[in-house]
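This is the structure I want to talk about, given as structure tokens.
All protein chains but one are shown in place.
Showing chain A:
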Amino acid sequence: MATQHELDELQDKLNNLIINYLDLFDKYQASRAEISRALSDGFLNLAQANFNAPNRVRYGQDMYDNRMQALRGVGIAVNETDVTAYILKDLTSPPEVVDSEKADLEAPSNLDGPDIGPEKEEVSEIVGQGDHDTPKERPDDSDAALTLANPKADPLRWFGILRPMALGTAQKNFLHSLPPIMELVSTLSDIEYHEKDIRSLSQKVRKMREELGINFIDEPVEETATISELDKLSISKDGAGDEAIEDHRLEDKKSHNQQPEKPAETPSKE
């Protein structure tokens, strides 16, 4: 038979969980904001590069390299609490790797859904950081993230050697959108994990209250609905962007499908 004390303990635990859960939501929204800022800056700089194009070149997918290969992959690690962490991985083996997908047009397609699988992500071009081949936690040092192990692999080269600086800025913007995307995905899986906990805990609490004969007015949390609504909301927000982006996305998906094989980088470590 449950006691009042046990119930209080459980309720405290539940409260803490919910607080954590809300913190995660905050983090989620922050990541979203960061991603959209990076992407919109990137697209605007891309437009600026086109505006300043010295040779009447239209910088975009017209100049993609068909031999492109992924520069970056996503590693999935599951930690002891069953929370999946998504980690950016450097795929460049220094000298001979060619090029990868261009991030600018690629990145938005990553946002299509909240649960971006690794197989979708890996093509995202984020430039390798120095020489390390081991998976690295989000690169917070943005400068380090912009140097290439193999400069010849830099997709900017597709657009010629003497390209407008705005194009480089655009690349950096798109690049900077990748770590928050990883964060977003990790946060999402964390949220999911919390949801499960909260649900089971609140069920326990409810049972205990019934046993103790306490009437409760507060409904059990309905996070599942909230979360999926939130995602839907953000998707439609992204989707309702502009036609140009939409266009790129479509084309991008096409180019995805054309990719011969995707180096699915999923070294899970317990």
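Going forward, a contact is a pair of C-beta atoms (placed from the backbone, for glycine too) under 8 Å apart; a residue touches a chain by one contact, two chains touch by 3 or more; residues count from 1.
As a working rule, contacts and distances are computed from a predicted model.
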From "Ubiquitin-activating enzyme E1-like", "UBC core domain-containing protein", "Large ribosomal subunit protein uL4m" or "V-type proton ATPase subunit D", the UniProt protein name for the chain not displayed is "V-type proton ATPase subunit D"
For the chain left off this view, which of A:R72, A:K89 or A:R163 is in contact with it? A:R163
Even though one chain is not shown, chain A touches it at residues 40, 43-45, 47-52, 54-58, 60, 62-67, 151, 157-158, 160-166, 169, 241-247
